[in-house]
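Showing chain A:
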Amino acid sequence: MKRTLAIPIALTLASAACYGGGKDRITIACGAHEQWCATMTRRFTEQTGIEAGFVRLSSGEAMARIKAARGKPEFDAWHGGPADGYEAAKKEGLLEPYLSPAAARIKPEWRDPGGAWTGVYLGVLGFCNNPDVLAETGLEPVTSWRALLDERLRKNVGVAHPATSGTGYTVLWTQVALGGGSQDAGLDYLRRLHPNVLQFNKSGNAAAQQAGRGEVGVGIVFSHDCVAQQQQGYAKLRVTFPEEGTGYEIGGVAVIKGARNPQGARAYVDWALSAESQRLGPTVGFYALPTNAGVTPDSKAADLSKITLVDYDVPGAGQAKPGLVRRFEDEIMAAS
Partner candidate 1 sequence: MSRDRGGRLPVRVAIGAASALVLAGTVYPLASVLAEAATPAALPRYARLTSASDLGILRNTLVLGFLVATAGTALGLLFAFVQTRLDVPGKRLLHWIALIPMVSPPFAVATATVVLYGRRGLITHGLFGLDYDIYGLDGLVLVLSLSFFPVAYLGLLGMMRALDPAMEEAAMNLGASRRRVFRTLILPLLAPGLAAPFLLLFVEAIADLANPLVLGGDYVVLASRAYLAVTGEYDTTSAAVYSLVLLVPAIGLYLAQRHWVGRKVRVTVTGRPAGRVHLVSGWARWPFYGLAVLVALVIVSLYGTVLAGSVTEVFGVDFTLTLDHLRVALGSEAIADTTVLAAVATPIAGLAGLVMAWLAVRHLRAGSGWLDFAGTLGIAVPGTVLGIGYVLAYRSDLEIGGVTVLPGLVGGGAVAGGSLAIVLAFVVRSVPAGLRTATGSLAQLHPSIEEASTGLGARPFQTFRRITLPLIRPALLTGLSYSFARCMTSMSTIVFLVTPDTKIITAQVLSAAGMGYYGVAFAYCTVLTVIVLASLAAIRKVVA
Partner candidate 2 sequence: MTGLLRLENLTKSFTWDAPPVVDDVSLEAAPGEFITLLGPSGCGKTTTLRIVAGFETATSGRVLLDGVPLDDVPAQRRSMAMVFQNYALFPHLSVFDNVAYGLRLRDRTRAELTEAVRIALTSMNLVGLEGRHPHELSGGQQQRVALARAMVVQPHVLLFDEPLSNLDAKLRGAMRAEIRRVQNLLGITSLYVTHDQDEAMAMSDRIVVLDRGRVEQIGTPAEIYLRPASVFVADFIGRANFLEVPASMTGGQAIVTVLGRRQIVAAHPLLTGDSTALLMIRPESVRVTPTAVEGNGSVLGVTFHGASVDYQVETAGGTLTCTVAGPHPGELLAEGTNVNVSFAADRAYALPRR
């Protein structure tokens, strides 16, 4: 046993030399998908010469890791993932405000006024319809939140869980917004939708998968996830948007408080907001809308001119999230 213990110890000593934590190196907590994260960091390194590594984490996982590190974070910057997570992190004092010069090209409502976080992409909620499955029950592609409550859609709607998925929470908050800011109204809508939901999935785009496979007639997803599925081979899927108005997610980027390489982290934020980086999404199958006004959206991305957006209060959504999610768990999930 002593001999076997020696192996990891030797490993440690050997590699401790390699990972001494050089100054020109940053670590990113990345909340978007693997390939997007990989492309972003690789191009960043090419541009600046600063080495960048990333770990893909959901918002909650990233939060838990940053929080648990108690002021000695392993990450320098946080990139991707919905802004409500960033809001919560800001409230916990985990973010280092940084007003990037590049933020000037981004609408004020898409970033934190204090510079705690800045929006890098926009995802719009839509319906991912499988016309074949809907036709079996005599339905057309769904175009309104109200129509989703139709009894014929029993167990035929895919949606993500508000606790595990940014998509899920955006659905919930959109209903709050449509209910005039009333949390009760938002929860009430989900309670009525619940019988039609096949399952509250862990991840946001699983509903697009389910629609693609025909497990459900319609999935509530960010429209770019449905587009990605179409690209993946589920060509028959159709994206629609609710006429009552729909919610959206702002993907954020932020510098983490106590970062070992704050300079590198700020350089990364500048890069993430640049037009050049925001054009990269479609090349890796990521069709969210860019926030940088200088970037023309890809033709497959949602067309904001044809969509009604609700008045989405990002800070409010972020602050309400823990409580609202818990209420969802207790009042809707556990009550079933």
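The definition used in the following text is that a contact is a pair of C-beta atoms (placed from the backbone, for glycine too) under 8 Å apart; a residue touches a chain by one contact, two chains touch by 3 or more; residues count from 1.
The set was built so that all candidates are chains of the complex that A comes from, given by their letters.
Every value quoted in this text rests on a predicted model; they were computed, and no experiment measured them.
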For chain A, as assembled in this complex, the candidate in touch from 1 or 2: 1
Going by the contact rule at the top, pick out the chain A residues touching candidate 1 in the complex. 1, 4-5, 7-8, 11-12, 14-16, 18-19, 21, 27-28, 33-35, 53-61, 63-65, 67-70, 72, 74-75, 88, 92, 133, 155, 161-164, 169, 194, 198-203, 205-206, 208-209, 212-216, 225, 228-229, 232-234, 260, 321-322, 325-326, 329-331, 333-336
